[in-house]
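The complex is shown incomplete by one protein chain, all other protein chains being positioned as in the whole.
To keep things simple, chains are lettered A, B, C, D and E as they appear, and every chain counts its residues starting from 1.
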């Protein structure tokens, strides 16, 4: 990756991008460019901890999540991010939202888009976002989808996050990326969501397991931590990789 | 790819490597290293044309196939090749053959192995070879599989040829490689098997179709011809590709 | 097929029915009956060539597509066709559109319906149309779905087009039909969409590949060109076919 | 079907062809030609009832099964049948057995071959036979597989029986055939295996269920009993069926 | 099961719960607690018999279905049931309906939820209901989905009915339950839908087939009738079962 690599990340809820792709995002933030879109605060579906506080309000939940996000992106080195504040659980898309994302894609001109994969056995929002981003990426390349001032983008590569329970979500780790270099940053970002210690522990363990897989599949001993992704389209290139 | 890339190709029959991977093999022969093992002449299963000749003998069929192979590898620029002359249709493996291939792998120390994929709806030999090569590659890395003078190899990446009828063989084009640079060589190599003009036409059309897919998936306009492969293990690396 | 065979074709965009089923449609037009419904002009998603013209307007794009369709159906011998002019990219269905298609099915009383298959890795519109036609076909047989003047139809057989990239769309060629007899008509119809020469070349190659598969699976040497389809329901009949 | 239709049936055990295809076999015996190969008496794996008799011997079990087979084929109208008397549970194939079946196929020149499908969750013999018949059918067409006096056959269509527990054997009913015309014969043939009344009841119920599916998929009200099969290769023909 | 077991059943149409789960529902009604929600009368899609009556009206169809339901639940011993009277064929969900089901789940606090499985090859309503119930069950556990007076529920186990044509709906019988004890009640409940004798016969045959599978998989001879279900999540417990 280099300064011509643009990674667009689309995250359904406040912390998805950290658990599922924080290590890779930090690498791209360091060596290339990252644009991050967070579609919701996850106020309804992924803030159980905050709602356990007596007298909690939606406004306060969003505020708390906002602060955590601000802290987490800082740890990852991401400066270009937007929170679209859609309602979650469940999330519904429409033409206006589609146009907004198409514009974003045409603006960023990503080489790679990272978002949720097509199936998540416990999270309908993630499935909706996956379909939404895929469709927007297709529309973004079509000359007939006219959006004033936004010229068409070249087809980006699409990659999907590993869901929380991979096998029952039919996830296959097609792309396993070494994150040894930025694992500490990921850990720091995870710690910004302090009310969810079980998840910090969980995704720490997973990074080690994927590191083991990375070593076994490649024979490279130095890979210690890794993240796994699925890809939407075949790899196209000039040689075996 | 560069001079440190070693591609080991294992082909079940005389011409499989040409139809299914000739373009990529020519690229590796040009820029890197290629070792080719042809397990059989395909005398029983893939020489219908020759057997139509009155008074044909097995010896003559093999001789004819041998000459075609010699001519085809020359067109592809491959100089390191072996023909193991196993009986085909159907092909059976045993411990001795397994040891032989393990030794070959340990000798070549391939970064990449290219052979048949796990399923071929019309060709049981191809399925047997796929399993054979996969197992040999696993054994080649194990220190306890003692073969005098042959030190263990690092786990190679494995890739599978596209079978003749892809969908009913459950083939997925996970890796599509541009062969525009060497397509003329592939065509020349295919023409060495002159008795099978329908296959030359067939694989010519397929190279164009895969070229179209390569352009559509990547947005790269200059890809004109391509070959598709499946991969046995996930991609492992440092960034999205 | 004979004069009692009614084929209803539902095409998402202007040219889908030509690329994907032109040969078979021409056969049914010649020996049986064809009714064709084109849901959109593909003005937004499949008219990149036309939008490259300076000062282009939606109205002009539709006009150009309309002329091409008129010419193409003539080449295929289809006289009964309708263009419903829905917006494409992306296409959304509703109750009113559902009722319209149910009425159409009850009117045509098709023995066979040909439309898009359930998955298309690059084309969400095709997936939406597949679901739409399937549901309409179910509703068309139900006596409780009251539509004044439109008596229920018998369950039609449903068949799906081959998508552009078959394997990554999970397409299986369950039904391969010989189109040698009408291939010239298909070629003429494809040539009506002159701004897309790469597609004409692509679908020409594909017809030859499917012809090869047809010969291999059946042993019939005279099949030169073919089209492949998926089927929605099992084959039911009196003997092996 | 007519007098040019040759159906070759290969049954792993004594009664498989009756439970799984008796109705269709009786139709072909009536209107076309049937050749039946029974590979084993099922003496070890499918004769629990007989082994419950005090002092039972292998010889007696085979004798009892032989008489039942003789009676059953008479009920189905099959006169050309052979029992190869291989050991069952489990059944192993070798080159000699392969040659024997290839010869049989070249002799019969079947238009259709009916045998076990590729997976059976409770019966490894059925899986072995499926692979065996498929490979023999491929070899039978190859000119290089020289067997004195047996000229190559044209590629036959292959169909697979429905296994006892269909879903966990990944069976899909791709071809559902009406057997109303010969259902009484099937029932009579099933009654020849009097020691297995639970199976007679079971396959009677199944014929009615498949009859219901046949009516629902086709809209043909007169189908009362049916049998379901899987197909090994795509359908190839001239029109939708 | 005991008095702490709460089974919530959600049925798309009037009689689905009887055909597909009547035996199990009767067991839970006898030994534990059952709450039944019937989403529609099936007036449009599953009342062909009633619409064949000259001058039939929607009101009358619903009235007839209502009486049949009342009689059937009595036979099964179910006293807690609701009919939500949504339009069927096709059924569409929205936020208000989602809230209603979330409230119901939070009220019932089911240990187990039984509804339609994710795919039904001939019935889009069943697929819509499956998704609807799954999403509601997820929302019911989330503290941030605020519904006055309805505290969150613990995650219930979800099970899916066997669809009418199981294999083409990708159904796997993951859970097979013995219903010998209550089969007579199921039969009596099926007989309440007297206008559909072919279905009574069909589901009677199926109960016997699943009884055979239950015996074969478990070795328990006393299982005579059974019903099969799919499960949405893995089994979690303390020992093999």
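Just so it is clear, a contact is a pair of C-beta atoms (placed from the backbone, for glycine too) under 8 Å apart; a residue touches a chain by one contact, two chains touch by 3 or more.
These numbers were taken from a predicted model, which means no experiment stands behind them.
J.: I'd like the shown chains that the missing chain touches, ordered by label.
T.: Across the whole assembly, the hidden chain touches A, B, D, E.
J.: Write the list of chain A residues that the hidden chain touches.
T.: 122, 164-168, 171-173, 198, 201-202, 205-206, 208-209, 212-213, 216
J.: What does the interface between chain E and the hidden chain look like in terms of residue numbers?
T.: Given the touch definition above, chain E has residues 1, 5, 7, 24, 27-28, 111-112, 114, 141, 154-155, 157, 159, 172-178, 213-214, 216-220, 223, 226, 228-229, 233-241 touching the missing chain.
J.: What does the interface between chain D and the hidden chain look like in terms of residue numbers?
T.: 43-48, 50-52, 61, 89-90, 121-124, 168
Following the convention adopted for this analysis, only the chains that are shown with their structure count from here on.
J.: Chains in contact with chain B and with chain C: which ones?
T.: Touching chain B as well as chain C, we find A, D.
J.: Interface check for copies chain A and chain B. Shared numbers divided by all numbers used: above half gives same, below half gives different; which is it?
T.: Answer same: the two copies use largely identical residue numbers here.
J.: Could you tell me which residues belong to chain B and also touch two or more other chains?
T.: In chain B, residues 122, 168, 172-173, 213, 216-217 touch at least two other chains, as defined above.
J.: Chain touch graph shape: choose line, ring, star, complete or other and state it.
T.: other
J.: By the touch definition up top, name every chain pair that qualifies.
T.: A-B, A-C, A-E, B-C, B-D, C-D, C-E, D-E
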